[in-house]
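Only one protein chain is missing from this complex, and each of the others stays in its spot.
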Amino acid sequence: MISFESDYTNGAHPVILQKLIETNDESLATYGFDKYSESAKEKIKAACQCPEAEVHFLTGGTQTNAIVISTMLKDYEGVVAADTGHISSHEAGAIEYTGHKVLTVGQELGKIKADELEKYLDSFYGDENHEHMVFPGMVYISHPTEYGTLYSKRELEELSNICDKYEIPLYMDGARLGYGLMSYHTDVTLADVAKYCDVFYIGGTKVGALCGEAVVFSKNNAPRHFMTMIKQHCALLAKGRLLGVQFDALFTDDLYYKISRHAIDMAEELKKVLQEKGCRFFIDSPTNQQFIIIEDSKLNSLKDELKVSFWEKYDENHTVVRFATSWSTKPEDIEALKELL
Amino acid sequence: MISFESDYTNGAHPVILQKLIETNDESLATYGFDKYSESAKEKIKAACQCPEAEVHFLTGGTQTNAIVISTMLKDYEGVVAADTGHISSHEAGAIEYTGHKVLTVGQELGKIKADELEKYLDSFYGDENHEHMVFPGMVYISHPTEYGTLYSKRELEELSNICDKYEIPLYMDGARLGYGLMSYHTDVTLADVAKYCDVFYIGGTKVGALCGEAVVFSKNNAPRHFMTMIKQHCALLAKGRLLGVQFDALFTDDLYYKISRHAIDMAEELKKVLQEKGCRFFIDSPTNQQFIIIEDSKLNSLKDELKVSFWEKYDENHTVVRFATSWSTKPEDIEALKELL
Amino acid sequence: MISFESDYTNGAHPVILQKLIETNDESLATYGFDKYSESAKEKIKAACQCPEAEVHFLTGGTQTNAIVISTMLKDYEGVVAADTGHISSHEAGAIEYTGHKVLTVGQELGKIKADELEKYLDSFYGDENHEHMVFPGMVYISHPTEYGTLYSKRELEELSNICDKYEIPLYMDGARLGYGLMSYHTDVTLADVAKYCDVFYIGGTKVGALCGEAVVFSKNNAPRHFMTMIKQHCALLAKGRLLGVQFDALFTDDLYYKISRHAIDMAEELKKVLQEKGCRFFIDSPTNQQFIIIEDSKLNSLKDELKVSFWEKYDENHTVVRFATSWSTKPEDIEALKELL
Partner (left out) sequence: MISFESDYTNGAHPVILQKLIETNDESLATYGFDKYSESAKEKIKAACQCPEAEVHFLTGGTQTNAIVISTMLKDYEGVVAADTGHISSHEAGAIEYTGHKVLTVGQELGKIKADELEKYLDSFYGDENHEHMVFPGMVYISHPTEYGTLYSKRELEELSNICDKYEIPLYMDGARLGYGLMSYHTDVTLADVAKYCDVFYIGGTKVGALCGEAVVFSKNNAPRHFMTMIKQHCALLAKGRLLGVQFDALFTDDLYYKISRHAIDMAEELKKVLQEKGCRFFIDSPTNQQFIIIEDSKLNSLKDELKVSFWEKYDENHTVVRFATSWSTKPEDIEALKELL
């Protein structure tokens, strides 16, 4: 069985695991006040070229989205997102559970276009009845998007300018940020992300960690008593070291980039194989997720030898499936796929 | 100044006011246990031809929507509504504030089409990842819709059948229900509403009362301890009589229908005048709200003599405005409008 | 049947009702933008001697408490209240429903003592683990309290100083404020309330109105977009005039004080009768509510001729009952009670 099912089917990258082993017997401060958490924060701030940043560690993506969004929004505000945004549809209503509406705008391949956003905000404030409506209080983007696509530096700058104009923060969901940064087709660096976004998170779970996401408030804008609110949202780990140690490993010797680059290299190889085999691409993705339209009968015939994940129905006889690569994808897997197809 | 601004610019219909005056000095039970509330409930159940119904009085429309929806939904459920539904956009996020998502589907003139709804529900349960998504737990329709349009009896039956199939309640927002029932162009009766909907409300505020909406659970399906939840949602009036007396008046001698019919008669007259004057209708509405596309310059020139309400921008030089009639609209108002245009 | 059941069993004071009648046919701006609401706000600001105040009208007491508390608190904060406070026990969890904890402190006859409050706040910040706890973000007092008792001006000043020291607002629930201001045993004026409290409400429902409470933010401290949040909390009346007209009447020609004073005069007469008849007072209340310990057998024997309200069980054979006076209490009622006992 070859698996391209997702980038979180395997455990931790060996270097991370090793670090957990090495530090296991140390008696450390709890609730995230341990030295590894402190060290990891410093390394992340350096990597972001943003010494004034404030970094917090959380366990998973939905958790991070819900906490960042609900603690930064005012009661009368909602968050603007693409209708395909993860928070819009695949987080079981976690944002709404905090009392805030997700305000959706159209998208192209998962990306919010600057002019669409501006039109939305203009028309909100132009509506005489807007005091009866949910105020747009933040813009949420994912990078890579749910479709594996990427914003260019220029596009980020445009979105950032619009957010500045309306005085609302731009928030980037970076569940797979590493794959975006290491794509062959990007001009966006981590420092750019810190520059254009008011808050973002660097995803760990899907980039080699067992769990963990690092939230970065890059503009001296972390909500007051954020730790208390993390606890209130049920997300404060007693053994905060679990997150600190992993991120300390990820941001030592460029591990985060190396893991990401490996997955990107594998994805590019995979892409070649899929193209050679004449597969039909659902979209052109520059990151570690590749989306293929496949006949249902073919999919069925492969199911004992190939694991990919269901994305959506394409039409009556076809399905879109996702191939994902990760730290654990091996060149042999690509070879085996080549044989299989 | 002639005003067609809305159906809630004036006070109470004189008969309702009279009843408030007559009962004012009586010492009555509090929190809705007074005899007028009891009597009003009986009359409403009779009018609905639904003796097993349970009726509760609330103060306003958004309040009613939020309480009905949040108390009937389970935690993991959201409410399906047209993207133009009042709860989707014009209630300041009151539904999301209760922790529930509004799941939007497309519409035609404010109405949810049965096949669209079925497709939505089918595709939700057909999605392998639906356990990560908000479950559709109720269908919300408004009748008349936000565009003044109406469902036919057949359409209600179809929606009801789909809801039954998926075992979720059909909820009708009847903020202006009277105008729907008294339209020249409907085959839907109040008994039909009670038959096809699991819960609905009979709007008072916009049909002659000072305030007040009557929620009807028509299928022995009122949530347990509903009164406690009304209080929890800050909606339990100490002097519940205020609502009971008004609804007792509205459902005595067909007052609710008479008020509604008067407004419909006025709206039909209004329509004739607007047609005669060559006005451009935004949509064809069979109820007390009429939507007209008007040149901005023209609108501006009329603004000292005519009050209508802003609906939305049509294009750069045109605006959609709404004319509304009510119990207080007089034939003279229509005449004066005729002169004016 | 003589009734001292509560101060909200009757309708509106005749002067208020008259004002509703007189203004009924006027076409007015909706959602609280009508001229009567504007006028009422000005009169209230004048009565408070607080020109910089911001006034909003809401429908009922629990609603007002929940909206004021939840919009002024930050997410990580709760509200400090006496364990007998209305929000602590008799509002069906409306405060918790907004996500905030009610932090209780001990009380004497319903009043929070300054030293108790200070001890509570000191010990919170002295606790090394307080970042894992709910921050005290506001102090709630009721005046008169749930036991009809009153704070002195000195006591209010002390509470206010402590709140200032900890930079949290002092909020007064004035559901029956009029009766406190018109008590024979108070040195507190409405201007004092505005001076010492950061926010408070002037109760209408229990002081002669059909419904309605006036929230006063006295320190330029109204939350931004408060109207939107009123709507979000399901409390924005379409016919806002209903509240505006009533408060305009209440604050014209001192009606609010006159209504309150009448009830106080009646309560003092009632007290005399109860004393003469040898009734046992549960507490010594200086306002319109009087609490009497009565034998259950006696209570039962009176139940066809006297309506009072159950307060709490005193012991196995005795019950505490409450007598309340209001605008509608007549000297004859007191006389009749004298006969009866």
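A, B and C label the chains in the order they appear, each numbered from 1.
Simple rule for what comes next: a residue touches a chain if its C-beta (ideal position, glycine included) is under 8 Å from a C-beta of that chain, and two chains touch if they have at least 3 such contacts.
Treat the numbers as computed from the prediction; the structure is a model and nothing was measured.
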Original post:
Which of A:Ala12, A:Leu181 or A:Ala249 touches the chain that is not shown?
Top reply: A:Ala12
**OP:** Would you indicate which residue among A:Ile21, A:Ala46 or A:Leu340 is in contact with the undisplayed chain?
**Re:** A:Ile21
Original post:
For chain A, which residues touch the unseen chain?
Top reply: 3, 5-6, 8-12, 14, 17, 20-21, 23-30, 59-63, 66-67, 91-94, 97, 205-206, 210-211, 228-229, 231-239, 241-242, 307, 328
Subject >> Absent-chain interface as seen on chain B, which is shown >> reply: 70-71, 74-76, 99, 131-133, 135, 224-225, 227-229, 231-232, 236
Subject >> chain C residues touching the omitted chain (full complex) >> reply: 76, 78, 89-93, 96-102, 123, 126-129, 132-134, 310, 312-313
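The criterion applied here is as follows: only the chains that are shown with their structure count from here on.
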Original post:
Which chain has the mean of its C-alpha atoms lying nearest to the mean of all protein C-alpha atoms shown?
Top reply: B
**OP:** Calculate how many whole Å lie between the centre of chain A and the centre of chain C, each centre taken as the average of the chain's C-alpha atoms.
**Re:** 50
Original post:
Just curious, how far off is chain C from chain B if you go by their C-alpha centres, in Å?
Top reply: 33
Original post:
Where the centres are mean C-alpha positions, what is the separation of chain A from chain B, in Å?
Top reply: 42
Original post:
When you check chain C against every other chain, which residues touch at least two of them?
Top reply: 228-229, 231-232, 236
